[in-house]
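The other protein chains are all here in position, but one chain of the complex has been omitted.
Up next, subunit A:
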Amino acid sequence: MRTALPVLGLLAIIGLWWLATIVFGIEPLLVPSPADVVASFLELPGYLLEQALITLWEAVSGFGLSIVIGVPLALLIVGSRVLERMFYPLLVALNAVPKVAIAPIVVVWFGFGISSKVLMVVLVCIFPIVISTASGMKSTPSELVELFRSLDATRTHEFFKLRLWHALPQIFVGLKVSITLAVIGAVIGEFVGADAGLGYVITVSGGSADTSLAFAAMALLAIISVALFYGLTWVERKLVPWAEV
């Protein structure tokens, strides 16, 4: 039942889409039918999967890097009023800048290769991770904090045996937001300047008016996002079983 329902929903949407392209006689150039899209994928399956892997790798490594940078950053922010005052506004400002506007500069700085894409992913992912980690740690119940105080616990103990653990369910909320943004970040990077990846495929297919190919690439992007999201949900269930109540 749990897997049947989403599949059913998907099939219904594809059915409607197909029906619409037939009933309204829409040009394949504007909206290709599902069959056109599948055909387009089957023309170059190896190539498309390779591009998908590149985008996936950019998204995942940027996401991982965001965790590695974001969680310690949140620890610093929660640990020190001064650091919070100094860097929190900057972080908010950084997040407010439209990523599409930064992308060209990032490509100029880091080139057409993978590093500029990974950096784009970090730029979109890091904010939700820092915010969720910091607010999760700050919302630790006072009775638990008092318990640690009554044991004369060090700051290190308070952070690593209490606050970070307490924040875990909330960190996962941030991670789930970030993981979907990660794919978007990678694609933005590829749009602006790349020679590989699904974003690149979409740009190129736009140039040659190959709408079916663009749709095939988008379908792969959707599959990647969904797989990453539910993979993360699975990890969450394994890692924070106490949060399910």
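Definition applied: a contact is a pair of C-beta atoms (placed from the backbone, for glycine too) under 8 Å apart; a residue touches a chain by one contact, two chains touch by 3 or more; residues count from 1.
Definition applied: contacts and distances are computed from a predicted model.
**Student:** Which of "NitT/TauT family transport system ATP-binding protein", "Acyl-CoA dehydrogenase", "3-oxoacyl-ACP reductase" or "Cytochrome c oxidase subunit 1" is the UniProt protein name of the chain not shown?
**Tutor:** In UniProt, the chain that is not shown appears as "NitT/TauT family transport system ATP-binding protein".
**Student:** Just name the one of A:Val68, A:Leu147 or A:Ala222 that touches the chain not displayed here.
**Tutor:** For the chain that is not drawn, the touching residue is A:Leu147.
**Student:** From the listed residues A:Ile67, A:Leu168, A:Ala219 or A:Leu232, report the one that touches the chain absent from this view.
**Tutor:** Within the whole complex, the residue contacting the unshown chain is A:Leu168.
**Student:** Provide the residue numbers of subunit A that touch the chain removed from this figure.
**Tutor:** Against the missing chain, subunit A presents residues 141, 143-144, 146-153, 157, 161-162, 165, 168, 240-243, 245.
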